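Got a structure for you, written out below as structure tokens; questions coming shortly.
Just one protein chain is left out here, and the rest sit where they should.
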Amino acid sequence: MRKPIITLLTDFGTKDHYVASMKGVILSINPQCTLVDITHEVHPQDVQEGAILLANAFSYFPKGTIHVAVVDPGVGGRRKPILLQTKNYLFVGPDNGLFTLAAKRDGVKQVIHLTHRKYFLPDISNTFHGRDIFAPVAAHLSLAINPRRFGNKLDHWVKLSLKEPEVKGKNLYGKILLIDRFGNLITNIEKEIFFRFIKDQPFQIRVREKIIRDLKRGYDEGKKNDPMALIGSGGFLEISVREGNAQEMLKMKRGDPIKISTKSQIPNPK
Amino acid sequence: MRKPIITLLTDFGTKDHYVASMKGVILSINPQCTLVDITHEVHPQDVQEGAILLANAFSYFPKGTIHVAVVDPGVGGRRKPILLQTKNYLFVGPDNGLFTLAAKRDGVKQVIHLTHRKYFLPDISNTFHGRDIFAPVAAHLSLAINPRRFGNKLDHWVKLSLKEPEVKGKNLYGKILLIDRFGNLITNIEKEIFFRFIKDQPFQIRVREKIIRDLKRGYDEGKKNDPMALIGSGGFLEISVREGNAQEMLKMKRGDPIKISTKSQIPNPK
Partner (left out) sequence: MRKPIITLLTDFGTKDHYVASMKGVILSINPQCTLVDITHEVHPQDVQEGAILLANAFSYFPKGTIHVAVVDPGVGGRRKPILLQTKNYLFVGPDNGLFTLAAKRDGVKQVIHLTHRKYFLPDISNTFHGRDIFAPVAAHLSLAINPRRFGNKLDHWVKLSLKEPEVKGKNLYGKILLIDRFGNLITNIEKEIFFRFIKDQPFQIRVREKIIRDLKRGYDEGKKNDPMALIGSGGFLEISVREGNAQEMLKMKRGDPIKISTKSQIPNPK
């Protein structure tokens, strides 16, 4: 049998004992698991950021991997604990939209409301379901217990409404979805949407006062201190600076706009 | 046989090669170990913080887990390297109080002075016993070598004197023990002490200028921008702000006071 893999994505950081407690709980139930951190540095309670990072990473893991994700501002309240099964993976966490993107990409098979307390820790706090519910459920799943045994099927589950890029006339309006450690500005404009929009015409990408007129294939094609555009490793349009930091140079933050224009609609840059 | 688990807690951070060197040493001696990080972000040389974080996490791991902890301002000096065996766990590190809380909770069976150099690396630096003594000792322990073979039993070992909360008349005086990534203020007042003190009477919790008059059961019961009190996942009284940061809102730091009053002693909030 394949060695079960459980990944963890949270907003817990790594300075406290929270993540380690979850790992201890998992290993107490199934010491054979391989544990892998996706990240624990999601901004506190930023469900959307968690959803994006999870979507970027989950599909590189072997089929059958169990992904536990806990960005959970509603912990202890009315939001449900769920298990979401997609075509190839299992996801465990709060029903608050965290799985929206991953589920969309891999295709949902079923969503289970976690209610069977036999698979939880004996005492459930109101503040740390990561340790008390999600970790033990994931560990039991890794022992090949059928998802249906954890609770009843849900017909409805919470989805994030992520703003998609919008086409208005000859302009495509997007925004900065994520900024990585290198200051690369990752937009919400997927490769396919970008190429379908520009249709081999000349184009202009406008970000702040900067106009970019072509697409590079790799960072090494850019000039130093000059922002360039390219398709990043996640398949999104990205603004970068060779051996530099686009976020700092352009003074951008998450959510800031980016505009792509073709032909006659190309705006006067000032 | 159960797969041996070794956890690591240090103040080494993760930017340097220190933790990786320890892991390499362990895997060179026993490649079958599962390694789990508790945290490496204990403030440099803050033994008390290390002791608290270790106490919060150790008991979630399977019985028999070996916990290596290195917050070691006295490295290379006269402090002893020790192995501390409790009812269910093994702890390896410097004899400076780091194990005080965990040992108290799990019950000490024996403490061994690590002197048998056969279980150390051949060359021992004066600055990095984590790599040269504690990692190889833990790895050898994970091979089921009897603790008694690592050195002689100690009758005395160093204990931290952690300030306990104090009752004076109708007031209970505590302090902030730890502040987590979310800015939650975790006090040194354990649940049992709190409830024994208030005895179902009305109470006031005072932190800075803020007066809190009830206990919530979870973060979701709080109001935004309004500090609340609750019992946190570690069993301590905690001050939090729903979807916010209590540390920033109340401008608190570790060690700052908190005061609980009942009935007639409830102070005039000025």
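For reference, chains read A and B in written order, and residue numbers begin at 1 within each chain.
FYI, a contact is a pair of C-beta atoms (placed from the backbone, for glycine too) under 8 Å apart; a residue touches a chain by one contact, two chains touch by 3 or more.
Bear in mind that the values here come from a model prediction, so they are computed numbers and not experimental data.
Shown as candidates are B:Val75, B:Leu237 or B:Ile260; the residue that touches the absent chain is B:Val75. The hidden chain makes contact, of the residues B:Ala20, B:Ala144 or B:Val167, with B:Ala20. Against the chain not displayed here, subunit B makes contact via residues 11-18, 20-25, 27-28, 31-32, 35, 44-45, 73-78, 125-128, 131-132. Listed for subunit A, the residues touching the missing chain in the whole complex are 2-3, 5, 7, 14, 34, 36-41, 53-54, 56-62, 65, 178, 180-182, 217-221, 230, 232-233, 243, 245.
Simple rule for what comes next: only the chains that are shown with their structure count from here on.
Subunit A and subunit B have Cα centroids lying 32 Å from one another.
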